[in-house]
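I have a structure here, written as structure tokens, and I will follow up with some questions on it.
What you see is the complex with one protein chain gone and the rest in place.
For reference, chains read A, B, C and D in written order, and residue numbers begin at 1 within each chain.
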Amino acid sequence: MRKLLVLFLLAVIAFSLYKPLSTIEFGADRMGSIENPTTVGAYYLSKTPSELSVANVITAIVVNYRGFDTLGEVSVLFLAATGLGSILYRRRKEGEHSISISKPSSQLLQAGSKLIYPAILVLGAYVFIHGHLTPGGGFQGGAIIATGILLMMMSYKDFHLNHTVLTWIESLAGITFATIGIAGLIVGKTFLENFMPIGTLNDLFSGGIIPIIYIAVGFKVAAELAGVLDTLLSIKEK
Amino acid sequence: MENIDFNQILSIAIYGSAVGLILIGLYAVLMKKHLTKIIIGLSIIDAGIHLLFIAIGYISNGTSPIFSEKGISLVSEGTKMVDPVPQALVLTAIVIGFGVTAVALSLVIRLYRHHQTARIDQIKTLKW
Amino acid sequence: MVVSPVHFIAVPLLAAFLMPILAKVNKNLLRIVPGIVLTYLGYVSVVLMNRVATEGTIIEVLAGWSAPWGINLVYTPFTGFLATLMIAMSFLIWLYSFKFKKVDDEPALKYFILQLMLTTGSVGLVLTGDIFNFFVFMEIIALSSYALTAFYRDRNGAEAAFKYLLIGAFASTLFLLAIVLLYSQVGTLNMAEISVRMHDVPTSMKVSILVLFLVGIGIEAEMFPLNGWAPDAYSQAPSPVGVAFAALVVKAGVYGLVRITYTLFGIEGSGIGPFLIIMGGITLVMAEITALKQTSLKRMLAYSSIGQMGFVLIAFGIGTHEAVFGAIFLMFNHAIIKGLLFMSGSYLVYNTPNKEIKYLSGYGMKMPVISLFFSLGALAIVGLPPFAGFWSKLYILLAAADGALYGLIALILVVSIIEIVYYFRVVGRLYFGKPAEGSIMRKPTVGGMIAMSILAIAILVVGFYPDIITGYIDAAASSILNTDEYIKNALGAVNELTPVENIIQ
Amino acid sequence: MILFTISIVVLAVILIGVAVYAVMQKDLLFAVIATGIMSLILSVLFFLMQAPDVALTEAAIGIALTTIIFVITIRNTSRREDEVPILKESDASEMDDKQKAKI
Partner (left out) sequence: MGGAILAYLAKRITPMLSSIVSFLAISSAAVVFFTMTSSTDVVTVSVRNFTLQFGLNAYSWVFAAMVMGISALVSLYNIAYMSGKDRLGYFNLNFTLAIMSMMGIVFANDWISFFIFWEIMTWSSFLIVVYNGIDEGKIGTKYMIFSAVGGYAMLMAIVITNSQIDSFLIADLINAYPTFGHGMQAMIGILFLIGFSVKAAVMPLHVWAPRAYSDSPMSFTAIFSGLLSKMGIFGMAIMFISVFSKASIGDTFIYSQVIAWLGGVTAVMATFYAVIQKDAKRLLAYSSIAQLGYIVTGLAIGTKLSVMSALFLAVIHALYKGILFMAVGAVERQAGSTNLEQLGALIRKMPWTFFSALIAAIALAGIPPLGGFVGKWMLYESMITSTNPSHLFLVILIFLSSTAAFLYVYRLLFGLFLGQEEPEWDHVKEAPAPMVIPMVLMALTLILLGYAPGLLFEPIANGMEFLGFENVGWQMSSLSNIWGDTVDMQYVWGSVVTLFVLGAIFITIKNRKSTRYVTTKDIHTSGEIPEAHENLTYAVDFYKPFERAIEPVMRKTMDFYYNHFGNGLESLFGFVRKIYTGNGQTYAMYVVIFLVILLLIGEQIFK
């Protein structure tokens, strides 16, 4: 009975979604011309190389045009980490240590992880440092680094993150982001506005504050995700 | 071969799979009793919407919105770049979705600790 | 550095990021920092409110890209009023919870961060002029609310938080879906720009988008069939968080509903007005009926809160200047009165099993001040003169009468009677009989007393002299109703996309 | 173009199939792994649709991190969806108290 009802509801939703979607032609150009933009997308494409000198338009959007969103997004992750900590917090008694849930892993995995771990970290760093040039950026790089840390946590039972360091990284990165934003206000421009030389397109040092912010975001995301994983992994097994 | 409308097929495939993901996710949320399964359902819905958004930004034969060495010249050549805005937004949405999933799962762990079950119909001490 | 609306978001975020480090330095700093931040923001609000009253709407351009290209913050009299209200309430909540969890070290630190982020999210949501940014702030509110609801690590807290999360995830999903469809049609995310381009969107598409938005934001605004999460979350969250829900989260939800229906779609001529009236009416009736049967005080307050939101929806649905005035006034009143009720109520039921009302007999003698505050709140919220709640109710009724909606007036008044019954049951019980043996009264903290006193004084002052606030509310009501003005201000002169002259036909 | 179309269609079909499997599978571990595979396919689709940034994000977050936190959750709760609750609600509360006492 319930199943029938749900299927009926789903059918109606499918139909109602189909109707509007059928009017949106797949692959059609809705942006308008770049020379005379009628949508924000086209405008961003037309302005990014000249005004910001950033090769990756998406980075430009994420960090600059819609940098405010990213600030919020970073806050969401920060909140998730904080909330997770508060939800899963348990008072520890004397002599009780958090135990990683993973069973001792094989020698092969341990050796492999040790080998790969630095490589992953470097890859992550590369991804967010070159965020304004190539695909990728702070979020992707941060996530990759977190994955590397995860690998280590899974392979080595006694691999522990230093919480103080994590907190410092996380906070400092967040503060950097916010401070750069406020610095824009201080120098007489608007919040998060670029106040540094933009350099030339496709240069590593181009795009003004964009790479700096993205690197801060990278560190922050990495620290937060690692924190989340650490909290989850250190749950005492039932 | 010429009279096959690729766009038609593509639109059915992409929109269809996006809507399909949304519906499958919804089904899981509404019918499955296990909390973890419900959250899987939620993340499937999210995935469907992300796919839909990217599909809406896509332009046939477009390129990714990254300027290569040739730089601005690409624009004038007539090759189009796909709309970058949906991509930026989906990027944000994915990260936010991850945050929500993490919090949700931590709640599942907590609920399991308290109730010794993860079935949603067993967890209703608060009602009326 | 000139005071500007972006301080509302940047400063608390900076503080929130700073707080984990500060906690390593000194634990007490963490309790103080939110107070300092909120005091500063209070100062900012005062300055900006004065500026907006003299110079009109303030537009804050972010990242150097003016609308519609970048995100901007729009500080109209309406959004400014709400932001000021939220900051003030957050400050009081901070005072109230200053000693919160004194013994418990680590999560207490997180509590202050979460609470600060909740404030940031709500204020940001109100101020932003961009629909996707709106979504991001909605998520900030949601995540901090989930974490705060489950803050007491007991089974019920987690259960309430999970329900909230499940429904809240629906809200954000539907909202995102609506943004997807909207973007495909108008190609922009700025709300003013969307409003301009909305005329070209085909009707069926428009309706689909509207429905998705309505359901998504209706969940946050506690519209009837969508509000299953609300009573659980209200009643299981720590009491300062309950206050925050009533004063910030719901207000943000209602703001969103209003912004979307009024500015994006336009309320005149569409069926949105009657729809809001009907949904508000159903919400009101259902919530009050359920509240009547509650045995737990906090749950009762929660349902009552939902009912008040239904009332606000009705008023916004009527849509005349007078009605919107009443609605905003009611939002203000609801924030301060429900704040007082939650604060004093949670002291009353602090040690009673299950927070049940029936154990409250005779508390009026043992906790005279707290009981007095609670009674004051109860009198005010049911709209008895001369307290604050009366004026808002009066204005909404006047607006309904002007629209010849006599049935609606009767409905509102009948529901008010139900409201009176359950509130006065509690008040009667407070002043009756002897308290049960061994019931331990919890002594309120100094900060809590100050916060409650301020709220009580506010209720009395607004009740006796409503003109202290009506000027601001009038301006707010005009600003929400005047969509053209909003568009003109938000898009400004430097609009290459749609020249301003074309917007104002 | 043909290749592009075919690959997208094939991927879309697999995508749906994997999603259905994820929902229907009673063993949650498999379901979660299916979700991971779904993310992988999604990531490829994003890449094909000229969204490398999103693809990278989906790969890093969707495939690795989300899957991992799901796995951790399953480790901490129950693995099978159709598990019969061992305890009734009243017992659960007692159990809860005992647990609290223990900790």
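We adopt the following convention: contacts are C-beta pairs under 8 Å (C-beta built on N, C-alpha and C of every residue); 3 or more make two chains touch, one makes a residue touch a chain.
Note that the structure is a prediction, hence the values are computed from the model and not measured.
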Only these shown chains touch the missing one, namely A, B, C
Sole touch to the unshown chain from C:181, C:210, C:257 or C:490: residue C:210
Out of C:65, C:134 or C:229, only one touches the absent chain, namely C:229
For chain A, residues touching the missing partner are 6, 9, 12-13, 16
Across the whole complex, the chain not displayed is touched by chain C residues 162-163, 166-167, 170, 174, 203-204, 206-208, 210-212, 214-215, 219, 225-226, 228-229, 231-232, 269-272, 274-275, 286, 289-290, 292-293, 364-365, 368, 375, 379, 384-386, 390-391, 394, 397-398, 400-402, 404, 406, 409-410, 413-414, 416-417, 420-421, 424-425, 427-429, 431-433, 466-467, 470, 474
Touching the unshown chain, chain B contributes residues 26, 29-30, 33, 38, 120-121, 123-128
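Just so it is clear, only the chains that are shown with their structure count from here on.
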Residues of chain D that touch at least two other chains are 52-53, 57, 61, 65, 69, 72-73, 76, 96
Two or more other chains are touched by the chain C residues 132, 136, 139, 143, 146-147, 150, 153, 155, 158, 161, 184, 189
Within their complex, chain B touches chain D through residues 1, 6, 9-10, 13-14, 16-17, 20-21, 24-25, 27-28, 32-37, 39-41, 43-44, 47, 50-51, 54-55, 57-58, 62-66, 81-82, 87, 90-91, 94-95, 98, 101-102, 105, 108-109, 112-119, 122, 125
Listed in rising order, the residues of chain A that touch chain B in the complex are 2-3, 6, 9-10, 13-14, 17-18, 21, 24-31, 34, 39-42, 44-46, 48-50, 55-58, 61-62, 66, 69-70, 73, 76-77, 79-80, 83-84, 87-88, 134-135, 139, 201-202, 221, 228, 231-232, 235, 238
Chain B residues touching chain C in their complex are 22, 29, 35, 38, 42, 45-46, 49, 52-53, 56, 85-86, 89, 92-93, 96, 99-100, 103-104, 107-108, 110-111, 114-115, 123-126, 128
